[in-house]
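Left out: one protein chain. Kept in place: all the others.
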Amino acid sequence: MTEQLATLLVSCADRKGIVASLAQALYGHGANILDADQHTDAEAGMFFQRIRFAVERRDGLDAAIGEVAAKFDMTWRIAYATHRARLAIFVSKYDHCLYDLLLRHRAGELPCDLAMVISNHADLAPVAAHFDVPFHHAPITKDTRAAVEAETLRRLDDAGVELVVLARYMQILSPGFVAARGPAGIINIHHSFLPAFVGASPYHQAYERGVKLIGATAHYVTDELDEGPIIEQGVVRCSHRDAVGDLIRKGRDLEKVTLAAAVRWHLEHRVLVYAGKTVVFD
Amino acid sequence: MTEQLATLLVSCADRKGIVASLAQALYGHGANILDADQHTDAEAGMFFQRIRFAVERRDGLDAAIGEVAAKFDMTWRIAYATHRARLAIFVSKYDHCLYDLLLRHRAGELPCDLAMVISNHADLAPVAAHFDVPFHHAPITKDTRAAVEAETLRRLDDAGVELVVLARYMQILSPGFVAARGPAGIINIHHSFLPAFVGASPYHQAYERGVKLIGATAHYVTDELDEGPIIEQGVVRCSHRDAVGDLIRKGRDLEKVTLAAAVRWHLEHRVLVYAGKTVVFD
Amino acid sequence: MTEQLATLLVSCADRKGIVASLAQALYGHGANILDADQHTDAEAGMFFQRIRFAVERRDGLDAAIGEVAAKFDMTWRIAYATHRARLAIFVSKYDHCLYDLLLRHRAGELPCDLAMVISNHADLAPVAAHFDVPFHHAPITKDTRAAVEAETLRRLDDAGVELVVLARYMQILSPGFVAARGPAGIINIHHSFLPAFVGASPYHQAYERGVKLIGATAHYVTDELDEGPIIEQGVVRCSHRDAVGDLIRKGRDLEKVTLAAAVRWHLEHRVLVYAGKTVVFD
Partner (left out) sequence: MTEQLATLLVSCADRKGIVASLAQALYGHGANILDADQHTDAEAGMFFQRIRFAVERRDGLDAAIGEVAAKFDMTWRIAYATHRARLAIFVSKYDHCLYDLLLRHRAGELPCDLAMVISNHADLAPVAAHFDVPFHHAPITKDTRAAVEAETLRRLDDAGVELVVLARYMQILSPGFVAARGPAGIINIHHSFLPAFVGASPYHQAYERGVKLIGATAHYVTDELDEGPIIEQGVVRCSHRDAVGDLIRKGRDLEKVTLAAAVRWHLEHRVLVYAGKTVVFD
């Protein structure tokens, strides 16, 4: 029998004995803990843990963990490394984040399958083709938005897509779409250091204000624009010499790196969401 | 005759021939240009220049530059290295920025004389004493604010103070006080990455929002709270592991370094203010 | 009965069941695990763990852990928060790291008692006095080195000093002195990005080479100069504009922050040494 790698993510109200109970349940099942990281939010009284382990028998493991989970009223999930998440990338016309994700995927940095690229424009179809990823052109008008979103949701479901990545996608998703994909189902890259410069044209806003640093923020998408839980933020120096065009150029590099880190951490089951914030086990 | 070092700062609407005219005027006066940095804001059509030069004769130089300045309608000033600016530091109870400035001054990093430390509390008097800097205790209540500010302004004037540095001074200065000290007369350190988390308790706000970076901003003080021209910003990574106390600790390091850089650049005549922003020749 | 906070640090060859056994031993003793971080070096086949926990009864705990430790052939130690380590700071004439450590200690950032400042020069005695820390002047010549070191070792032992911090101490300690203080008993700040610019005058070397970044390295002291396990490194940008003096100024800031981080992590029992490297649980 061959060992399988798996990751257990757990959150619950903090109490005595959680760590020992989980460790004991895993050990009792023959699992070898490779890596365990844990966080207690003293203020909120919450406990979070990520355990990577190797195990030979999957059967019975869910029941064993479930028993501990019931005792401590835990939210939990186990992800096996044999299961590769399926991912869809939404883009418009900017190609830098798309290329970056496709290249990182090919370099083995992102443990997932790329199910499709979806765009409201046809421009980036050749990029997807170059990387042998299916491309769907889904143009959107005010009148067709609802129908297109419904069809897109179907398409994602049919393809078993678990994570949607908005790689500078310039359309705002409806609350219904967001709800359908779940609370940690969509990652967006916002081209500013949130909560500064919320909304449109942040690089222009940054230029007007004369800031000496610009940023980028990768976050889960929720109903409230740019208010979702932050997964990662990056920053780069700028100066009076940087025109808006320079800020945009510097921003491209930031956006790529920041989004890629967030996506990788999500795919490696390192991110837990709680109270509008994230715990990122890095 | 011994040479003197001086710095010329100039701003005006951009036109052909400015650089040549200034260089010619200085050269014609026997000055040797050591360092010249220049910036043109194409969008605003503005020209900015900083020239460091060595000169043997001061007499006549103002007239020579003034002639060029009149032709191009320049705002300009010359600062001689022999003139050391006099500086006052305002503090409340936090000592980290105060110690930092006093130590940097003693290490020769800040080309100025420390005229005084002013505080609305008596706590930091021993710190000033340790560095042989006069300390004035100026407690403020709602009723005495106007009188205390008036007295402080007199004190600053009497001591020939040119720059006021708010080193985590926890009182808000009145518009009258700010106006009296001039548009680039007061530097403040704000403990956040402006324009994020404007106002009180930014580290608590940052904690609540779950950001992955915190910042600090050194800016000139204007009438509008936290809206003055930004001179320098710093940033440091944080994570879910950082409680508010950790953010405050990390912030102290940031505040010190960011404020000190802004003060040094001001004292080295590297900062020009235009349209609510700064040009920092570094 | 009041709870005590404690930290358990463990290292051993990696095997199945370690995490569960330790967690069970602590839980069986009534301890509540607050924070557990763990690392497996797959290449070296080594396991490392840091567990912070709260416990009411100390008696019996050593025996309980010792039993697990014997089974897995562990190296381990428990540090109780009630025990504050005693620290000695060695300096020569540079004061920036000394002030920095003294200020951080007073701000509560360094959980230790400052037993003494020792210097081969008398210059910094007033600094120690300002912070009410005993100062010992121990001048060293070629002929007196052995005797002075012997006396210093006695003095450290008498005062129960556990950690020596070389805060830009300009003397090289003898192998005997280093051995007497143990393998993780002395932290040094080296003013370069090791292993670049080993040895003397690294800022001059960096200037000559024309690097665009300079660094600082905090490391444990071993017999081989600048070869001890690295705890922390910092870096800052520089350019052709930076003369050696500027590099030294920038380096001061780096040295302070880098050394302070290393000392804090050591005092918080976050550092394990293995194979000439460190595991830093941050």
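So that you can tell them apart, the chains are marked A, B and C in the order they are listed, and the count of residues begins at 1 in each.
Just so we're on the same page, a residue touches a chain if its C-beta (ideal position, glycine included) is under 8 Å from a C-beta of that chain, and two chains touch if they have at least 3 such contacts.
The structure presented is a predicted model; accordingly, all values stated were derived computationally and were not measured.
K.L.:
Kindly state which of the options C:G160, C:P175, C:G199 or C:G276 is in contact with the chain not pictured.
P.N.:
Hidden-chain contact among the options goes to C:G276.
K.L.:
Just checking the interface: what residues of subunit A touch the absent partner chain?
P.N.:
So the residues of subunit A touching the unseen chain are 95-96, 99, 103, 107, 109, 130, 249, 252-253, 257.
K.L.:
Spell out the interface residues on subunit C facing the chain that's missing from view.
P.N.:
Residues 39, 41-43, 193-197, 209-213, 215, 229-235, 239-241, 243, 276-280, 282 of subunit C touch the chain absent from view.
K.L.:
Just checking the interface: what residues of subunit B touch the absent partner chain?
P.N.:
These residues of subunit B touch the chain that is not shown: 16-21, 23-24, 26-28, 30, 32-40.
Everything below uses one rule, namely that only the chains that are shown with their structure count from here on.
K.L.:
What angle of turn lays subunit A on top of subunit B when you fit their CA atoms, given in steps of 5 degrees?
P.N.:
Value: 180 degrees, nearest 5.
K.L.:
Where centres are the averaged C-alpha coordinates, which chain has the largest centre distance to subunit B?
P.N.:
Farthest from subunit B by mean C-alpha position: A.
K.L.:
Quick check: how many Å separate the C-alpha centres of subunit A and subunit C?
P.N.:
Roughly 37 Å, centre to centre.
K.L.:
In whole angstrom, how far does the Cα centroid of subunit A sit from the Cα centroid of subunit B?
P.N.:
Chain centroid spacing, subunit A to subunit B, equals 41 Å.
K.L.:
Could you check subunit C for residues that touch two or more other chains and list them?
P.N.:
none
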